[in-house]
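What follows is a set of notes on a single structure, which appears directly below.
Some chains have been omitted; the remaining ones sit where they do in the full complex.
Note that the chains take the letters A and B in the order they are written out, and that residue 1 is the start of every chain.
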């Protein structure tokens, strides 16, 4: 099959951040996303649990340039204040053209 | 640990397609799957949002031959009509024998 190598970006965050994170993903090139509710627990340095309870897991498939832009943005604007986590995995996608950026990241 | 290299296939689709997609996965060699509800938004060409709202994320771990067969099947039977997306990731699985096909894809 003809697949395209792209990046699956996953963000876990408190649910109040959902609409803001989605807007940021789109601004940096994501053309789609899924959100699902998760429970969980995370750690912050030596302070023990930082977030606990209902959260969202937000996933988007993007190209490398968008992934970089999203990482940069989340690092600057979320990490200092929120217990957000972000990770990347390479994926092979069918219909890769659906995920191509239609405009440069602003 | 003794792990087996297999493929995690993920399909995001509208929820009415669930039972049909599960039947197709099984027919092409998947011996198990998980489904979870997701919200989301996807893009189609320049037309903007194509699907929006409640969807399912369907995951199955399969061997390479089944992954190819499922990609082929979804491309032919879903992509022309539905906003389905499909992507593949390599995974290392414990108890790999549980995921082996018991019959050839029809």
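Keep in mind that, in the parts below, a residue touches a chain if its C-beta (ideal position, glycine included) is under 8 Å from a C-beta of that chain, and two chains touch if they have at least 3 such contacts.
Note that the structure is a prediction, hence the values are computed from the model and not measured.
Here 2 copies are displayed; the structure file describes the full homo-oligomeric complex as 3 copies.
One rule holds in what follows: only the chains that are shown with their structure count from here on.
These two copies of the sequence, chain A and chain B, are related by a rotation of 120 degrees on CA atoms, to the nearest 5. If each chain is reduced to the centroid of its CA atoms, chain A and chain B end up 21 Å from each other. In the complex of the two chains, the chain A residues touching chain B come out as 1, 3, 6, 8, 22, 31-36, 61, 89-95, 98, 102.
Residues 12, 36-46, 55, 57, 68, 71-72, 74-75, 79, 85-89 of chain B touch chain A in their complex.
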